[in-house]
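Yeah, one chain of the complex is gone here, protein chain that is, but the others are all in their spots.
Right after this comes chain A.
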């Protein structure tokens, strides 16, 4: 009889063994209060030492939007389309959620090494707490985004509430990306070095600052690729729902949902597979 069988006989289990996916998710669900509390605590702590405190949560993206709006507004001249300021504000504010989830997710295991090494809990809670934290930061940003839209001459309408299901899908997508990045960073620390480059590349290629149909209409095949671009389509839906006379293809909902489910499904399994690896002291 091997020791493993003998241990089984007495009801002992191997320590540190990876649980099944179902029980892993259940354990994470049991920690939901910890996730929420950790996310809330980190949001509070983030800007506590600054003089303007929580105002920075909205001030920073506002300043970004103004800068990009002015620069790209001038560069694009006449081809920038109607309501360009609102267009840029929606793009920059929502894209910020994606960026912070990806960057934060990448550091969620390696940046919490002490926590991972001293307490045992499903490690999934850390990237989930990170995305929750970013979602909490997004809430005031969305409100401010609507205020800006009104100031810039958009009339409020009922379809503004469609932003809620959209953000839910977007969070699912971001969660998947955060999980994938979290594990990659554990294997290759160098990943955080190229991450800013990837972020910036996505920023300039996701139609945050320009309308793809107008800028790229010489290359129809490229426009077709953008029909399946998860970030661009998310922004397009948001713009159509908020702005006065922007249009979108309802097919975008399918694109966004499928991407979100794929990202989360793959991310969960990919992250869970390496559960025994996190916090290795070497």
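Note that a contact is a pair of C-beta atoms (placed from the backbone, for glycine too) under 8 Å apart; a residue touches a chain by one contact, two chains touch by 3 or more; residues count from 1.
Going forward, contacts and distances are computed from a predicted model.
You can't see one chain of this complex, but its UniProt record names it "Teichoic acid transport system ATP-binding protein", from the set "NADH-quinone oxidoreductase subunit C", "Asp-tRNA(Asn)/Glu-tRNA(Gln) amidotransferase GatCAB subunit A", "Dihydroxyacetone kinase, L subunit" or "Teichoic acid transport system ATP-binding protein".
Between the chain not shown and the residues A:12, A:75, A:150 or A:188, the one that touches is A:12. Taking the whole complex into account, chain A touches the unshown chain at residues 1-4, 6-7, 10-16, 30-31, 33-34, 37-38, 41-42, 44-45, 48-49, 112, 114-115, 117-121, 276-277, 279-282.
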